[in-house]
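One structure is given below, represented as structure tokens, and several questions about it will come after.
The complex appears here without one of its protein chains, the remainder shown in place.
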Amino acid sequence: MPNVMRFILKRLGMTLVILFCVSIIAFGLIRIAPGNPAMLVLPDGAPEEAIRAMEVKLGLDQPLPVQYFRYIGGVLKGDLGTSIIYKIPVKDLIFQRLPVTFQLTVITMVVCLLISIPLGIIAGSRQGTIIDFSATMFALLGQSMSTVWMGILVIYIFSVKLGWLPSMGYGTWQNFVLPAITLGYPVAAQVTRMGRSGMIDVLKEDYITATYAKGIGKAVVYTKYAFKNALIPIVTIVGMQIGTYLAGAVVVETIFAWPGFGQLIFQAVGTRDYPLVQSCLLVSAALFAIVNMFVDILNSFIDPRITLH
Amino acid sequence: MENNVLLEIKDLQVQYVTERGTGNALNGLTLTIHKGESLGLVGETGAGKTTAALSVLNLLPKPAGRIIGGEILYNGKSVQKMSNKELMDIRGKKISMIFQNPLTSLNPVFTIGEQISMVIRKHEKCTHRQADEKTKQLLEEVGIPGSRLHDYPSQFSGGMRQRVGIAAGIALNPELLIADEPTTALDVTIQAQILELMKKLKTQYDTSLLMITHNLGIISELCENVAVIYGGRIIEHGPVKDVFGTPLHPYTAGLLGAIPSLEGKKERLHAIPGKIAGATNLPAGCAFHPRCEMCIEKCKSQVPPMATVRPGHNVACFVKAEGK
Partner (left out) sequence: MDKKILFSRMLKSKFFMVGAVLVLLIVLLSVFSPFIVQFDPVTNSLKDRLISPEYFASGLSGHVFGTDDLGRDIFSRLLLGSRYSLFIAAAVVLVAAFIGTILGAVSGYFGGVTDMIIMRLCDIMMAIPNLVLAIAVMAILGPNIFNLIIVLIVTSWVQYCKVTRNNVMVVKNAEFVKASQVLGAKKTHIMFRQIFPNVTTQLIILISQQFGWTILTEASLSFLSLGVQPPTPSWGNMIADGRNYLITNPWMVFAPGIALMITVLAFNFLGDGLRDVLDPKKI
């Protein structure tokens, strides 16, 4: 359908513009940071000439626009700079760490949605029942749990008290469970809530009464005709939450010593590894923007009104 | 006459419970529809017309609306006592409904084809393809190219969407078609087109029609009989030519007086004084008495019963009934 194509192209263009702006922000943030990056590269007490030489080597003697275009030119060619601390290309570091984070986030997300979408829909279609009440409580509690508190609570219960699962590390499936619960619970909570309220709103619509008037039963209305409408706000919220999710990964990976991208960002910030911080910001924004774009496109398939207007 | 009764509503009382109070939408509505009859139900906004229509299919909005008295008999069987399965078999197949607002009564995320063919697939054993074929025919019949089967509601104008609604309504040649103000939300020119379409379909199908509207013109075009509803109760009932020609109830007379006529000599329009009786604060006695010019003492305390004034023409009014 040409409508869909036009929509996808438009959305792609918007993503590129946003990424361009984000790259300026990431670049600018690093420049306003106090301290001379050249001095960070060199050992303490390095002579003045060495610092000057390093500034030239890093391109810091050039005017800011030139520095920016050099940086962005490099990024477009796949060169994200070199880490000051690790002394290896930032690109390699990021590509090492991203799959580790993907493992955690993607699997968690899938499990989360498989649980929370049906839960929300059932709760919404049985308003006022015990299932609805339990789902609402599950959701409210999840949204009130701080990631840090949740993480440490599950460590206390499952590692310290019960001794069932390791409190940190990476490699086996046992390592996976606690970070996944910590990361997933708030997301599942939000999706459950959206599913519930979406379903309640949809069931009040005229077109649902019209569907019943055609002799369609409740079961089919809930699982097919009202479900698709209720899915729209869910997909939207999931898209918007991907960023929160990525941020949650920073905290979760720090708590559970999970050697992923989130931990890399945190360490880079702590060690003032500016080239790394800059590129991590850009990469996380890019990932977020791309996921969001896919979510929008997915939504346009569910909701035809998006591409038509 | 009595043995071909299709739908019988007896003394139906429906209540809405909301935060603002309890409203009595219907207060003893009695109405009979015979096979092949087309009956117009006319009344102002808030008189209880839509409530009556939804009650027939047992589709009152829950938990706010509920039937507190009376019964609805479809082919002699009580609709309220039917099982869910029986109801589902009747809805869409035996009794179908056309909704007031075509902008909200079609699901925006399903194609119009799906919204017609779902009723076919539900009630007839057929494949998706056969249902689609039939849907195409139905679309053509209501004046939409069959090729637009896969388009979504937002790609159609209001009038076209109402045609889709009509196509879904007549899909299975139901015994009774309830049309709840099918033209109210549309432009005047489109209203005329939809009306033409309904007239054409009426001659093709032998369906009974319950036409709910506040537009008297539509009734005189489409219906044989008319019932006037006020305050959740029928106040006058009879053949269209009798009721419109010699209205008995002061309210009906007022309604007719409020229509401008293009022919004849120019007269001042008569407006009915006062406001329509609200469901939350219904006057005692005859609901119309505060607005009535002929009101007598009895009207303020007693509900006038339905009385036959001439064959087939009934009225619920003390003054008019006594006159005969």
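Order of writing sets the labels: A and B. Residues in every chain begin at 1.
We adopt the following convention: a residue touches a chain if its C-beta (ideal position, glycine included) is under 8 Å from a C-beta of that chain, and two chains touch if they have at least 3 such contacts.
Given the structure is predicted, the values throughout are model-derived calculations rather than measurements.
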{"item": "Residue, one of A:22, A:85 or A:98, that touches the chain absent here", "value": "A:22"}
{"item": "Options A:66, A:88 or A:140, residue touching the unrepresented chain", "value": "A:140"}
{"item": "Residue ranges of chain A at the interface with the undisplayed chain", "value": "14, 17-19, 21-22, 25, 29-30, 32-34, 140-141, 143-149, 152-153, 155-156, 160, 240, 243-244, 246-248, 250-251, 254, 265-266, 269-270, 272, 277, 280-281, 284-285, 288-289, 292"}
{"item": "Hidden partner interface residues of chain B, rising order", "value": "18-20, 64"}
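Convention: only the chains that are shown with their structure count from here on.
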{"item": "Between chain A and chain B, centroid-to-centroid distance (C-alpha), Å", "value": "53"}
{"item": "Interfacial residue positions of chain A with respect to chain B in the complex", "value": "204-217, 225, 228-229, 232, 302-305, 308-309"}
{"item": "Complex contacts: residues of chain B adjacent to chain A", "value": "54, 57, 59, 61, 84, 88-93, 96-97, 99, 101, 104-110, 118-119, 122-123, 152, 154-155, 165, 168"}
